[in-house]
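Every protein chain but one is kept in place in this view of the complex.
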Amino acid sequence: MIKVGIIGATGYAGAELVRLITTHPQAEIVAISSVSFEGQKISDVYRSYVNINDMICENADDVVEKAEVIFAALPHGLSQELAKKCYDNDKVFIDLGADFRLKSEEEYKEWYKGEYVHKELHDMAVYGLPEFYRDKIKGAKIIANPGCYTTCSPLALVPALNAGVIDTKGIICDCKSGVTGAGRSLSQGNHYPELNEGFHPYKVACHRHTPEIEQTLTSFADEKVTITFVPHLLPVNRGILATCYAPLKKDITMEELRKIYQDFYKGEYFIRLLDDGQVADIHNVKYSNFCDISLHLDKRANLLVAVAAIDNMVKGAAGQAIQNMNIIFGLDEKTGLEIVPPAF
Amino acid sequence: MIKVGIIGATGYAGAELVRLITTHPQAEIVAISSVSFEGQKISDVYRSYVNINDMICENADDVVEKAEVIFAALPHGLSQELAKKCYDNDKVFIDLGADFRLKSEEEYKEWYKGEYVHKELHDMAVYGLPEFYRDKIKGAKIIANPGCYTTCSPLALVPALNAGVIDTKGIICDCKSGVTGAGRSLSQGNHYPELNEGFHPYKVACHRHTPEIEQTLTSFADEKVTITFVPHLLPVNRGILATCYAPLKKDITMEELRKIYQDFYKGEYFIRLLDDGQVADIHNVKYSNFCDISLHLDKRANLLVAVAAIDNMVKGAAGQAIQNMNIIFGLDEKTGLEIVPPAF
Amino acid sequence: MIKVGIIGATGYAGAELVRLITTHPQAEIVAISSVSFEGQKISDVYRSYVNINDMICENADDVVEKAEVIFAALPHGLSQELAKKCYDNDKVFIDLGADFRLKSEEEYKEWYKGEYVHKELHDMAVYGLPEFYRDKIKGAKIIANPGCYTTCSPLALVPALNAGVIDTKGIICDCKSGVTGAGRSLSQGNHYPELNEGFHPYKVACHRHTPEIEQTLTSFADEKVTITFVPHLLPVNRGILATCYAPLKKDITMEELRKIYQDFYKGEYFIRLLDDGQVADIHNVKYSNFCDISLHLDKRANLLVAVAAIDNMVKGAAGQAIQNMNIIFGLDEKTGLEIVPPAF
Partner (left out) sequence: MIKVGIIGATGYAGAELVRLITTHPQAEIVAISSVSFEGQKISDVYRSYVNINDMICENADDVVEKAEVIFAALPHGLSQELAKKCYDNDKVFIDLGADFRLKSEEEYKEWYKGEYVHKELHDMAVYGLPEFYRDKIKGAKIIANPGCYTTCSPLALVPALNAGVIDTKGIICDCKSGVTGAGRSLSQGNHYPELNEGFHPYKVACHRHTPEIEQTLTSFADEKVTITFVPHLLPVNRGILATCYAPLKKDITMEELRKIYQDFYKGEYFIRLLDDGQVADIHNVKYSNFCDISLHLDKRANLLVAVAAIDNMVKGAAGQAIQNMNIIFGLDEKTGLEIVPPAF
């Protein structure tokens, strides 16, 4: 059994890790920590877990000591020292925060107003999107686990970009996220009566996930990709839907397009390429690690519309982190993640 | 008092007309009709109306005879003969369906598979979007009341298009609608457990509202405008949010852009241009005839992002129809529509 | 025009007063106050009100000075001094808080841990449930406006109690409230992801509204009425449904029971007694001042099941407060409150 530690276990991503690892057949949680709830049971914070996981939140040091793989689900800026500590102690560190995601320190400074403290760790950190970078993940000691939007949009666009059928400019990612994406912290905007029956964009064309999405897309293109990224807040708990628009470089039929995606995602268990006429729907992936993709062509405007749906807390956070762990530890990638999304 | 008749009163748009006209100080409902519920009380169909409006549904002929203005909320194809009858009897006809919206019979044939029976009526029909075509509406006998998506997207884009600051190609309207937009007819997709906590696009780049939006946009441009229009279904009752993307033809500051919109919508009570930093939200317009617009510039991609929010059943259907009636009958346009959107 | 002041205008009850009085034809808001948002516009707090009401929040003293009727929507304990000040300045004071609701200072001490500072004001305060105490309300200077649960449950039970057909013991009020009832203050329990798709009781058999409901019921009985009151939190914005169970003292037919309710509520515009076979539903009263009541007999258990539905923010707070104002100022009770509940 892999000995797992979770730092930041009482945040939403941390709590989802607790849920998923509890039923993982080859991993067990040996320690969890929480700054806000140190000394309290996780099941006092999330009563869903009563009798199932009643572990007491310790501090981060205890977790690093007891575990062989450490998941950290922390606000950005807090992971760098932790990564150092894990690395020095020869532990695998999987960071669900943003600290190791951007290769360019320039961009990190611009978008996060922070600095890279241990540059060598950033150099060795691997961006943990298995469908794209599986080979590098295998031997990694530090994983930068992608964010939710930054998993969903590239999964929709990369095959087309990689095949050279879409432009590298003029791409638009119109994304819609469930509320858990905003985390557990209270805010007026997520107070039930003010969010319920509402819907709005936020951080229009200035969200921090922009450079991260561009970094992934660019790695599959022959020039820098720029996108317009607009996130919206959906009045549902879970799910992200990315509706991605990309100008086509040349005429292409749906059959050709489908072939490109089929080939690219061949053998990928977690990618479900939907049949023509179907549309990706967050309803069909919730609580699971699947990414559903539907493809559409706007012949009138010569545009690709690629739509992807994931559960933001699973494929967009905790599930993908476990997928990375499975790869690193040589397990079947699906282990603990063969979840059937409920039909309702 | 204006004598109002409603044909198709038991559909959602019809029921909303009933709600709004009931409190209109200068109009009264004299007759309503429904094919499905003829002979039954409207309050048996919508129990919200018990004791407030217990009128019995008659047939369409009764309505035409008794009223001086007839609202029709019918599936497309059924309004042409009604319009003829109203016109011959010198009644004002306000059509909430699609039959009179497209000026081009070609496009109607292509998108609706129907024909124009009385071409002279189509020639005289006025597209009832008051903020754009108020002068023509004044003397109209037949109003083609716009659909929900076709109100929201043009309101977001027309000032920029009219000022020549955005391209006529490459415009994308990513729209999200509440469920009432799909009407009262039962379908598996709108069955509560299968829609709740879900979100998906539909009719991607092939929805019938496409040519209608283009027609309105083109009327403010010097060449044919083509758009990509993708609607999505939101798990809320009411509201449409249109996130519209348009390539900028030249550099423009937010101040200049705002000035263009302010000037264009000067004096328009139902348009609320939000301050910088605010975002349009369907929460803030529900049950009202307002359209909230927020403007955003993506400097990195040289793109305008214009976001508009309306209540699809009010400004997107019944409220706008009443606004048209007010104009035709020489009333203050706001009469009966000065509704405060509830804060929660 | 009646000059209205609202103290605590940025809480939910205050904001709802703003919404309703804005369209009241014979009252106008002359001043509003808020401790948390003094100096800011109400429309900065509730963006639904932009361009409609952009008044700036002042302090309570300003409000008392400028208005002739003062509504206070404050946490309990804060209204007594305000009431004194209003009374001394010959203003009408309508308190949406709990300070003046209980006639017995004993009970107030027990349930609210507070004291009656100005006992004479408590003596003259009138409990503002118009359907029961209209005559006393007419000349009142201080109104204790009932809470939401305490309006809904008595409206369901009083006619039967008054007619002597049910017991005064063994009554159970199983109530379910929308989230706005918990107010605007943030809490983990009302954070969207933790409330959505959930449902639970709270303060089981120990909620402060218990003695208030009993006080009203007892005023229509020949002995002290005791109830078991269990509130639940519904994942909807608005509405209270009270399912009230009361042992029948004798056999009674549905016709006899209906007759009792019809006679009791004769001429009451805001009470809608539903037909046999219908059930009260919060869907049908939302945004309005109506109370829908459905009656059911359990012959097997010899029990009355009376179900009432109101909008907790209207008939359960702001709407009823305006109804009281209308009575005091000699207006038609319905003025400003003839709202058609939306059908969806």
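Letters are used for the chains, namely A, B and C, taken in the order the chains are written, and counting of residues starts over at 1 for each.
Here is the rule we go by: contacts are C-beta pairs under 8 Å (C-beta built on N, C-alpha and C of every residue); 3 or more make two chains touch, one makes a residue touch a chain.
Bear in mind that the values here come from a model prediction, so they are computed numbers and not experimental data.
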Full-complex contact with the absent chain, from A:22, A:59, A:219 or A:302: A:22
Option touching the unshown chain, where B:180, B:210, B:243 or B:323 are the choices: B:180
Residue of A:26, A:48 or A:104 touching the missing chain in the full complex: A:48
Absent-chain interface as seen on chain A, which is shown: 12, 15-16, 18-19, 22-23, 46-53, 180, 197, 237-238, 272, 274, 278, 281, 283-285, 287, 292, 313, 338-344
Missing-partner contacts on chain B, residue numbers: 12, 178-180, 184, 186-188, 190-193, 195-197, 235-237
Missing-partner contacts on chain C, residue numbers: 169-170, 172, 174, 176, 193-195, 197-202, 204-205, 226-228, 230, 232, 234-239, 241, 243, 245, 247, 279-284, 286, 294, 296-298, 300-301, 303, 305, 307, 309, 344
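Everything below uses one rule, namely that only the chains that are shown with their structure count from here on.
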Centrality ranking, top chain (CA atoms only): B
Interchain centroid distance [CA atoms averaged], chain B/chain C, Å: 37
Rounded Å distance between chain A and chain B, as computed from the means of their C-alpha atoms: 38
Contacts with two or more other chains, residues of chain C listed in rising order: 12, 180, 197, 237
